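Note that this complex is displayed minus one protein chain, with the remaining chains in position.
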Amino acid sequence: MPVISRDEVAHLARLARLAVTEAELDVFAGQLGVILGAVARISEVAADDIPPTSHAVPRSNVFRRDELRPGLEQQQALAGAPAAEEGRFRVPRILGEES
Amino acid sequence: MNTAATRELMDYDEVVERFDPVLGLEVHVELNTRTKMFCGCSTKFGAEPNTQVCPTCLGLPGSLPVVNRMAVESVIRIGLALSCSIAPWCRFARKNYFYPDMPKNFQISQYDEPIAVHGWLDVTLDDGSTVRIEIERAHMEEDTGKSLHVGGTTGRIHGADYSLLDYNRAGVPLIEIVTKPIVGTGARAPIVARAYVTALRDLLRALGVSDVRMDQGSLRCDTNVSLMPRGVVTFGTRTETKNVNSLRSVERAVRFEMTRQAGVLAAGEKVIQETRHFDESSGSTSPGRRKETAEDYRYFPEPDLPPIAPSPEWVEQLRATLPELPWQRRQRIQREWSLSGEELRDLVNAGALDLVAATVEAGAPSGEARSWWVSYLAQQANARGVPLDELPITPAQLARVIELVASGELSNTLARQVVDGVLAGEGSPDDVVAARGLAVVSDDSALIAAVDSALAAQPDVAEKIRGGKIAAAGAIVGAVMKATRGQADAKRVRELVLERCTS
Partner (left out) sequence: MNTELTRLTAAELAAKIHSREVSAVEVARAHLDRIAAVDGGADQGVHAFLHVAADAALASATLVDEALGVGSAPASPLAGVPLALKDVFTTLDMPTTAGSRILEGWRPPYDATVTRRLRAAAITILGKTNMDEFAMGSSTEYSAYGPTRNPWDTSRVPGGSGGGSASALAAFEAPLAVGTDTGGSIRQPAAFTGTVGVKPTYGGVSRYGLIACASSLDQAGPCARTVLDAALLHEVIAGHDPLDSTSIDRPVPAVVDAARVGAAGDLSGIRIGIVRQLGGEGYQPGVQSCFDAALRMLEKLGAELIEVNCPHFEYGLAAYYLILPSEVSSNLARFDAMRYGLRVQSGFEESAEQVMAATREAGFGPEVKRRIMLGTYALSSGYYEAYYGQAQKVRTLISRDFAAAFEQADVLVSPTAPTTAFPIGDKVDDPLAMYLNDLATIPANLAGTAAMSVPSGLAEEGLPAGLQVMAPVMGEAVMYRVAAAFEAARDADQGGPVIHRVPESEVRA
């Protein structure tokens, strides 16, 4: 059974933007280990030459024409926002790359 | 503190003596489709914030993407123009990372299955030599929204109190064109980088797929640079400089990174693999925030979008729509105008090729058109400190001036005055001619009167001419020209003088 450490859980939580508590780290470490143990048997299936399926019902070349379609009014777009200012979504300061 | 940042830069000549640079260029191009990549919202630049949005490009729960056919056609045409192979089957993938300007917190992009791969672009440098830049791939993705940072130092992300987000740009179709590592350019690396982006811009413009406005962000370049000590063949650690927003900056950013990395390496330190930002004002790069954890984008095939499988017929149809590409056009022009390689290069370097071509298209002979643009008009542009194509005269207007000269209605001297008038905003060439009264006097009766009065004023000279001293006619011609303020056709005046003296 793959063992998932608290550190790994903490890393996953960071990647997934979940501010998990110390107590949850232990709970999730245990539960993820159990679940991964249960799904690990997937590796038993010899499938080297089997193509993966990403879309169960195959389709291809599904396009739309380059034609304008009415969208939302500004106030509709912002109606659900936790905060807005000057027609824009107001969000806490962004730490990171300048773009 | 980042000690590497304070390391001394190495002198450029020394850099290229000791190191071989390796370049990698990633260009993001916003397509000029009417609507976004995955929804029917407008892509128009400069609208009020959050007025060109819908559930899909706002990433609202339940919304789904649908691919814009025109965007796919554009990328296939770009791929073909870059001599890429078009994948017979490809998919979109999700690139997962959290960032507030990305409404879904994943970007729909292409990962290991891009639509166009393995092409090239031949780039001609100012000295006439050509460098073939190999293209790794061109793929489709979607642009992000725009953030405005409030508080702290205005507009800067660091120290801002909060940010304001506008998603009008989110979902605009973006084509990412990535080169293979460019090696062996040595001291020319910065100009190769610039020439590549210039050539790519010209190509995209010729294809009509993008506005290619670097100032508006519809063409953006990231420059990857690393150095290998001379004789070493394994690549060094590279940095990726973002925010390079003009052709000149591309050249400067590459040059700066070369001198900076050389300084770091010479000090016995290691170049850190990181994203850096180019500062236009200082011409230097600075490190972006380093992530505590390695990037892990957790790519997987986009389940909401079926694969794209361009049929060979479709690809050939699109190939047939390719316009004359910049290099094909240059070859044709060189042939048609009977130019030497050097003459063509001068035209290109002067930024006059398109202008001359347009002037020729408007009916002027190529020789005249070329000489106007590269001499008199180039001087005028220089004097005004503007690029040639910003002079307030159109190729059609110039073609009209050339036509007036050819028909004898203007002398060369007058033609320059007409051009001056157009440049001064006095209207069309015909307006200037009329307003300034510059037409060559071509009415024989008026000229005859002028000739007769000149002959009468100088009877001794008239006598000489009548006596067969034809050379004496010059004095009379000069007098007539003076009397008509240069508007007479000197050749015709001479004919008339001789006529009057022999009849």
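Order of writing sets the labels: A and B. Residues in every chain begin at 1.
What we mean here is this: contacts are C-beta pairs under 8 Å (C-beta built on N, C-alpha and C of every residue); 3 or more make two chains touch, one makes a residue touch a chain.
Here the structure is a predicted model, which means the values were calculated and not measured.
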item: Contact partner of the left-out chain, one of B:Met10, B:Leu23, B:Cys41 or B:Leu58; value: B:Leu58
item: Contact with the hidden chain (one of B:Gly79, B:Pro103, B:Pro190 or B:Gly236); value: B:Pro103
item: Missing-chain contacts mapped onto chain A; value: 4, 8-9, 12-21, 24, 27-28, 31-32, 34-36, 38-45, 47, 50-57, 59, 62, 64, 72, 76-77, 79-83, 89, 91-96
item: Contact set of chain B toward the excluded chain (per top definition); value: 55, 58-67, 94, 96, 98, 100, 103-106, 161-163, 165, 296, 298-300, 303-306
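By definition in this document, only the chains that are shown with their structure count from here on.
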item: Distance from chain B to chain A - Cα centre to Cα centre, in angstrom; value: 40
item: Chain B to chain A touching residues, read off their complex; value: 33-35, 39-42, 48-55, 57-58, 66-72, 89, 91, 98-101, 144, 147-149, 151, 156-158, 160-167, 242-243, 275, 277, 288-289, 293, 296, 298, 301, 303, 305-310
item: Residues on chain A engaged by chain B in the complex (per definition of touch); value: 11, 14-15, 17, 54-55, 58-74, 77-78, 85-99
